[in-house]
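Only one protein chain is missing; all other protein chains are in place.
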């Protein structure tokens, strides 16, 4: 890594965490004292990414605008690292007219073709589309690639097997990145996965498998670098698994009784953002510069949230628009 | 193996091959000169098992009546090795009233609870049910097990991944047996599978994987013996892949233009049944005894076919029966 | 239910959990499997307490492998167990429909009635709380259309317990759809009408029989699940206008109790059918078609109210506009009587 890249990774982590904090606060509005998912400025499920930022920034630091990324129901950190328009993204999460989909999709359905980002709410659903985006590039002789993010729980879904086998058989320029945050809702990885490391499953598809033990942007950056270079050079797919952490509940409102006592506090103590900040400081990065990066990131988040809140709610009839695409979009 | 078992394996291979020959002849009736699947005493698709007999007899030689077997769209050899009633099976294939399902299912749907055998026409559909049968035995403290047969093409279906992972996590007493006949209809294993040996995929589930290189009842018997013993003793699942051969087309009427010239002749020269007969002879088994076994097997087949042909066709209204089970079957 | 019975007011979630608990205690062949149904007690509360009561052998959290564990449940059922499996949201049917509709649903037919499939698939349905297009669908007709499945949808806690007990004891696969808006989980909001007095003891609600919730003479309102409550409220609203509405709760959509609907419409001569699944090839259409083919003379064209043929929108300003509700039903009643 070069220093500017690492500072950008740090800034994106800070921006992502600040975004989640702002969403969390807005989400809870109107849901007090009785938590009712239907109430408040942001209804429905809300899956926050606190703790998983290193996975997003370490991988996306290698990606170009024309590289495609598919993410999951927990997409904010990845969308931010991929450069999705923050205002349009916030407006979509608030269900407003200038949201990415005009408020039709919400937080699990953020599609931004301008930066080739998409996500969805069905486990494993993004894997095939990533293979497709990769094959489209390959068939057109471009050197762009695709990355599919998934959780460790998704590695037990049939789509995982079918997509990795197909990617390997067709040597698709795609990278599969598993964010292992140890849980699928309440079910621990150990209770539902026959192997300790999903990266070992790469052997079932004759592709390289890389396990990243530390929830560390530099470690992720290094692993992703190999995989992205391999894909870009026509070497086919790679499977990466990153041991990361989920600092929040599965979704907002999750009491997390299933987690061992003290687990969250222990994880909080290893929060990757302050850890990375310390590393940068120790390496001599000017704290003033870091503070400026942080301030800028927070400012962007505040602007986006303010923009979203001020944006208009869709009219009832907007629900009937865009069920089909009428012309080829340009 | 002891000698009686090997002679039984041989007899079952001969019986299976004779059964397929009789079905083939009957199937072609009324389909000449113009081949029309809808015509003749046996309409619909017909998938014959010629060449794959060693897989069936080598595995089933280890099984008891209370062990469950799930098979595929190519089920006859396995059904015979598991001891499915030959008359009721033939009658079902002919669509007659005393068929296993009274003619409702046909050749891809042979269910015989008396010997815990079932099969179905959807790729990978039998894997979950085998895990379920195994878990039912385990939960009831029985030492019966289950075996799921599948083709090498089915090893790329999501159900394969989900079922093997679940079986491993729950340590289900089940054995997965892949009959690698090199083709899924017209698509060769190499063209659609990212690994040369599906048995290597066992590592993705932390279970033993065994590859059987020879289409040989004794070799299959040995491999299956380990796997069945492991399952029966509470050691969990095993994945076995057997390199076998498809001597017929995918289904009757398949012109097989996709097969390299001479491939079928080369395979015919390695037909496992005469090979096994020679081995038994060379080991000194009395040819008179072998001839007697063969005659008996052929006689059983002839009786079954004669029975099926003489059996009544279902009445139109029989179509409406058994959509639901009314009482607990006893 | 008899007057002597001890009852308490329960939510549908609690009524489902009680039915499961009582039947698991009564029948050791019953077990429950699914994502987050053990340690968590079910995302929607319907398996709360079962793990502590019956242990990890009979109350099993599964991997996120719906095809795998539903196929496994079919195998267990064929072997004589009575698995109750959960598909967390019906929206996920797309990853696991094969073992449901091609295997469980046809096991009896393919075995000439020799192999049964006593399995219950519990699955949550419905929107209204902003969960968007992949977590708010109903898909009643998707399941009702395919032979070999029984499909039940309780509108209240009393039916929820009785239908669950009947479903577990049925020898055939039963799809048990519970509506999130009726579940009684505070965090999903709660339709008060879904909370009902539930007997402690064991009782069954017959599968395949609709219930007439209110007799009336001017118009027949047909609903299921949450739309039953829209009908009840709309009927109240128009009662003041002198309209006497008969209200039918289908309770089961496969097999469909057409006779109860026809009897009512023969009497009232008017029909409004309401559900929150997609409109085309849907439940309300099947009700209207059944009445039409019966040749019943109507005083006004039958009206169907369903979710339009569009994905379920996220923003409340759109979602609430397109979802059926009591106002839309009342407006339809007035139209039919105009």
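Annotations
Think of it as A, B and C in the order they're written, each chain with its own count starting at 1.
Definition applied: contacts are C-beta pairs under 8 Å (C-beta built on N, C-alpha and C of every residue); 3 or more make two chains touch, one makes a residue touch a chain.
Since this is a predicted model, take the numbers as computed values, not measurements.
Taking every chain of the complex into account, the absent chain touches A, B, C. Although one chain is not drawn, the whole complex shows that of B:193, B:215 or B:244 it is B:193 that touches it. Although one chain is not drawn, the whole complex shows that of C:63, C:118 or C:144 it is C:144 that touches it. Summary of contacts with the chain left out: across C:21, C:67, C:252 or C:317, the touching residue is C:67. For chain A, the residues in touch with the chain missing from this view are 68, 70, 99-102, 104-105, 109, 111, 113, 118, 120, 122, 125, 127-137, 139, 146, 158-159, 161-163, 165-166, 169-170, 321-329. Interface residues of chain C with the unshown chain, by the touch rule above, are 67, 91-102, 105-106, 109-110, 133-134, 141-142, 144-148, 254, 256, 278, 280-286, 288-295, 300-304, 309-311, 313. Listed for chain B, the residues touching the missing chain in the whole complex are 34-39, 42-45, 95-96, 101, 103-106, 108-109, 120-124, 153-154, 156-159, 184-187, 191-193, 253, 257-258, 313-320, 323.
In this text, only the chains that are shown with their structure count from here on.
Taking the mean of all protein C-alpha atoms as the reference point, the chain centroid lying nearest to it belongs to C. Of all chains, the one whose CA centroid is most distant from that of chain A is B. Computed centre separation for the pair chain A/chain B is 45 angstrom, with centres defined by C-alpha atoms. The distance from the centre of chain A to the centre of chain C, each centre being the mean of the chain's C-alpha atoms, comes to 35 Å.
Chain centres here are Cα means. That of chain B falls 40 Å from that of chain C. Counting partner chains per residue, chain B shows two or more touched chains at residues 158-159, 161-162, 165, 169. Residue positions 62-63, 65, 67-68 of chain C are each in touch with at least two other chains.
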